[in-house]
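Only one protein chain is missing; all other protein chains are in place.
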Amino acid sequence: MTVRVLIFGELARELSCSEIAVDVPNPATVRDVNRALAAKFPAKEALFVSARLAVNHAFTAVDSPIQQSDEVALIELVGGG
Amino acid sequence: MTVRVLIFGELARELSCSEIAVDVPNPATVRDVNRALAAKFPAKEALFVSARLAVNHAFTAVDSPIQQSDEVALIELVGGG
Amino acid sequence: MNVAVHIVDGPLQDAIKCRGANELAQRTTNVGATIVFEGVVRALEGERRLDALEYQAYEPMASQILTALARDILAKHGLISITVEHSRGRVAVGERSFRLAVHSAHRKEGLAATDEFIDRMKCDVPIWKLPVYS
Partner (left out) sequence: MNVAVHIVDGPLQDAIKCRGANELAQRTTNVGATIVFEGVVRALEGERRLDALEYQAYEPMASQILTALARDILAKHGLISITVEHSRGRVAVGERSFRLAVHSAHRKEGLAATDEFIDRMKCDVPIWKLPVYS
């Protein structure tokens, strides 16, 4: 299945987009999404393989299941304030 | 000679006065003033013998000389803020 | 619980602080210290001169995480209230993008809470800043 991952900040500016679509097995976990992101952007593998993902607006354990309808967001490199 | 020592706060309220006159040798040092205060109020000896005194609005070493015309103030038990 | 969180478009204004600054202390006689921390956009980011920062907030998660953080800090430090304001969108150099107001019984817990709140905000709250260079 295809999961869309929202991205923000410097990363979104650098990639010139605000979301990344990745293909993952079905069923899939948060960890599968991290791995699919890392595989899609080998130059950013270290960032993506360990990046914190929020699922439906909450930080989620890496072995949590992911549905296609979930809202997934990459919460990394934040710098509020 | 007689040296007048200004007092403030709870101490002034407790003693119902705003200054204490003490007799010290001439010449005298700050330490002599502390000792004279302690001798005058034996119940408060521990406080007075080590109390910080300001001379002419500055904290002063205990072996500094004191003149009769100096403005001496007991700066202890402060609690600003 | 006395926690309020506001995500505001553009720079923060004086208004809320001036209007409400002492109201709580006048009502609840246990307030002994109030701390207002404000973050201001600086002209230099590394070596380059900035015009502004552009803040992106991922809502409603940003407000939710700020609220959860404020509640946690309030309970942990035994505070009386926390109010948080954070800008989104463009904030020019010299303008304010963040304000944290803490009411507490004593100074020490208020200062410790302020420090911890900002540390944790920078780790966990999905708000990003992008430099707008001169």
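So that you can tell them apart, the chains are marked A, B and C in the order they are listed, and the count of residues begins at 1 in each.
Everything below uses one rule, namely that a contact is a pair of C-beta atoms (placed from the backbone, for glycine too) under 8 Å apart; a residue touches a chain by one contact, two chains touch by 3 or more.
Remember, predicted model here, so these are calculated numbers, not experimental data.
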| item | value |
| --- | --- |
| Omitted chain - touching chains that are shown | B, C |
| Residue among C:Val8, C:Ala33 or C:Ile73 touching the omitted chain | C:Ala33 |
| Hidden partner chain, residues of chain C it touches | 14, 17-18, 21-22, 25-27, 29-44, 93-96, 105, 107-108, 110-111, 114-115, 118 |
| Residues from chain B at the interface with the omitted partner, ascending | 6, 8-10, 12-13, 54, 57-59, 73, 75, 77-81 |
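The definition used in the following text is that only the chains that are shown with their structure count from here on.
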| item | value |
| --- | --- |
| From chain C, the most remote chain by mean C-alpha position | B |
| Distance from the mean Cα position of chain C to that of chain A, given in whole angstrom | 28 |
| Centre-to-centre distance between chain B and chain A (centres being mean Cα positions), rounded to whole Å | 71 |
